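Dumping the structure here so I can ask a few things about it.
With one protein chain withheld, the remaining protein chains of the complex are depicted in position.
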């Protein structure tokens, strides 16, 4: 034994990054659409991180002299009613929209995911209570519930995030519950019991990591809906505070200009919204295909 | 079968109670002061107080809740302040409008998405698979109100193909006699083809708007479940028995693949009812969704409560139907009941 | 239909001709496109099948035996393709026939039965209709008379009350019954060739026998040719005229059945032969010549003491019956529930002992309660009634939930049935082995420390797992390697009692041979006791001192391995033993 003291450290860390890259390469080359989705995600992340530094105009600066101008060399996406540069606003809005999506999903993952796993893993009363909560939430028309929550708590970004998280709770809880229930009597879980792991420990160290990939798919899909949901809330006047640039609110405001011919005001934020939702959906589909053992031949 | 229905309803009761409580609390937390709103533009504090008393809003919350529940148990959903009519009556007249639109959207979406999903699964990895994914995802990527406005702009304003977005019927038609509340059915029952056409024409664009939104979840689940079924062993048996691809795909694979699709339909329907709220606003559709939104914005509790309760009951009923449908398709589910 | 104007029709007509070639495969190579590039699943396979002949294709997993048969039927999935070679069936060029032609052949001229019969049937279609579909497809019946024909066929596969069963769904039938339906499906159109792909795997031994006998009888009566694909040499020996042994996509040996068992030529064949458990051998005999492990010295080295380590008395486990009204519901409706309807006894008052250093086998068919018993003894679930005493301490009363922290926990460990499923896919082999050490081995503080690594490597060496595999994840390991990881994990805490739950059921025979020997060796080194749960009496006999035979939650027979196997007292035990096919030795 003493002869190979370096063995453990040698073993560790071998092939981690390379294997991941290789896997990613396989995934992308296997399905070009998923590759496209990853590329789109990259674009979004770059826009979210560097957006405010790279935009050509101040997204909040009005210029009533150049209001409602169609796309041109100066204003790539045109200007809105107050003469603000739509391109800059669209880019800067990426951060907020992604933040809404990411935080709401993180929140619902933490709440719904854990509740669902516990329900599936422990069964019994835990399962019944979580099930009832889900049923109750599901019995609401979800968008109206979100509206109600935002209307009741006030229309701030935080509340939009909370509302979005609440309406997605059943989705997460159910997926997590189903996956946990499958694994609850799995050999490796039993084995972990034998080695003296407590139930909660098993839940966190054995079940959760195995459910993560499936939850990732769910998260990716919900991110898209979270953005759409925020947009819907904006349409009925429950969106973020002006003059903050946010895609949904820009589309909603621009929508009234479609008939009068200023199509660019709604179109570009709409396309960005579509771009992001599209990206998350494709990504989710792609991840599902990767995660789903059915796909592994 | 009866036992199944019974036990389903029994499990639904706690959810319904939950819905009633949550809705009640939520509407009371709404920031608007209903009394002030309805006292009119120049009300004095006394006038507001008078209205508050009139509306019973000065009572403590538990008392209000008891009042609400006891009224509810008598089937009284209260009166909407903003429209001035009994909520039960309004929901009864508006629900068919929403249901007709949502069902049309759902059926239309199914007609497109299911074959699309099957094709995508059968030709997995082919251009049709990618096209299915791209098209349906694009449909769900746009906010539904935006799609609606674009379609109105295109088909009504620009092209003039669609009738004016003025609700369920052109102004110069009168509604058919109410039997089901569904204009399409009622007009046929009345033998009035003119009205049927007019109602159908009004439905086309909003239906399309909703359907575009519903394509993705249906196509996605159809594809996934077809893939799953196609890779199962009994399909191999069927193929090894020399059955034609048509039989294999439709009789063997598709019926099995329908099971998850049917289960998902409940969620898609609920999802569409949410989207409906926005679509109704765009198309001036006299449905229950636009009613609820207006009520919510004006802090008008009774309609919000009534709406949510109606939706919850609808949801329970829908799930019951889905369970029954599941039982019809899957003998295993029947025997468990 | 065929569009081929060669001797096809002549051969079809010459059904009486006993030695006409029905199927001929020449230099068949099949390739699969996978993420690691092109993989050759089958390479240069040649085979010939005469009319009325039964050919056995024997091989372990990955040998290409199934792929060969699927290729003959042309039902490979999308990723696979015939790279080379020719297949001629009744003179038809299968490799180049159109899909339409193949469809006409499948089910009518050649058909197939599969393992896992329940999954092979459409779960939501009445079995009668499924058979009817095939008849209609091949114009063997018309819609008006299809039902009668189906019932006729059901009669032929000896399904009782066929009119009633016509309307049954697969889930309403037992596994054996489902396999009869699959056979009916395959034979409905009276094909010339039947390919049976592991037709008995997953069935209980007694059912296995009945199914195989039915197949043999029907094919013989109809003068059909059969290809029997199996991993089980015993099965092939019992039912085949010719046996072809495959390894890694290649044919290593083809010979008449008797000859191949008497005088295997190829080393691989010999290895397989030896590894197959059969009466009258000892554990060491399973290993290839010259590799006789510890167990070569057949007698257990560690003397069994008389001190009972584990004592189980009157153990009962009840479950609410599926679909029975819950008591709450009953209270609701006011209807009394008959306890017999509502409750199902999985374990019905069994008692036994495991002495220190002893290996006890718990044998029975699926559903006999053996796994429930072992899980209760393992203290993963609570018994309904009964006493479990471990080393003098009553552990039956400690709830399963809190047993995780009980000091006795570390003294009872388990090796699971499915090595894949019992390893957390996200843990490396080293992490899996280290888990008990971290949790109960007092090494938690040294997490990641050298002592822990040393201990893990030591365990790996003990179970014969190369140290460089320790960083791999389960999906990167072979079945045997995963089994070793599972064993290393079980012995990490030096337990007194290890419960082996069918530890080799999912393994190929050659791997099974090695693992069984390893277990025996470990037992002797570490002085553990084993409770060995298995359906296979031959395997149990090799490893165990005593055997307990269970049926329907009760013990039917108990005794030393020799007594039970050689002179079974109970009729059921006799039936079990008789049903096990084994190569003629």
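Residue numbering begins at 1 within each chain, and the chains themselves are lettered A, B and C in the order written.
Heads up, the rule we're going with is that contacts are C-beta pairs under 8 Å (C-beta built on N, C-alpha and C of every residue); 3 or more make two chains touch, one makes a residue touch a chain.
FYI, contacts and distances are computed from a predicted model.
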Worksheet item: Missing chain's UniProt protein name, "NADH-quinone oxidoreductase subunit J", "Na+/H+ antiporter subunit C", "ABC transporter substrate-binding protein" or "Thiosulfate oxidation carrier protein SoxY"?
Response: "ABC transporter substrate-binding protein"
Fill in: Visible contact partners (per top-of-document touch definition) of the missing chain
A, B
Practice prompt. Return the single residue from B:11, B:64 or B:82 that touches the missing chain.
Written response: B:82
Discussion item. I'm checking contacts with the chain that's been left out. Which of B:193, B:250 or B:317 qualifies?
Written reply: B:193
Discussion item. In the complete complex, the non-displayed chain touches which residues of chain A?
Written reply: 60-62, 64, 67, 81-83, 151, 155, 237-238, 241-243, 253, 255-260
Worksheet item: Touching the missing chain, which residues of chain B?
Response: 30-34, 36-45, 47-48, 50-51, 54, 80-85, 90, 93, 149, 152-153, 156-157, 160-167, 170-172, 191-194, 197-198, 201, 281-284, 286, 290-291, 294, 297-299
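Note that only the chains that are shown with their structure count from here on.
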Fill in: Distance from chain B to chain A - Cα centre to Cα centre, in angstrom
25
Worksheet entry | Distance from chain C to chain A - Cα centre to Cα centre, in angstrom | 44
Item to complete: Would you please write down the residue numbers of chain C that are in contact with two or more other chains?
Response: 77
Response to the item:
Check: chain A positions touching at least 2 other chains come out as none
Item to complete: Would you mind writing out the residues of chain A in touch with chain C in their complex?
Response: 1-2, 4-5, 7-8, 11-12, 14-15, 26, 30, 186-188, 190-199, 206, 209-210, 297
Fill in: Contact footprint of chain B on chain C as seen in their complex
73, 75, 77-78, 102-108, 111-112, 114, 116, 119-125, 133-134, 137-138, 169, 171-172, 182, 185-186, 322-323, 329, 332
Worksheet entry | Of all residues in chain B, those that touch chain C in their complex | 7, 10, 124, 231-234, 236-244, 247, 251-252, 255-256, 259, 329-332, 335-336
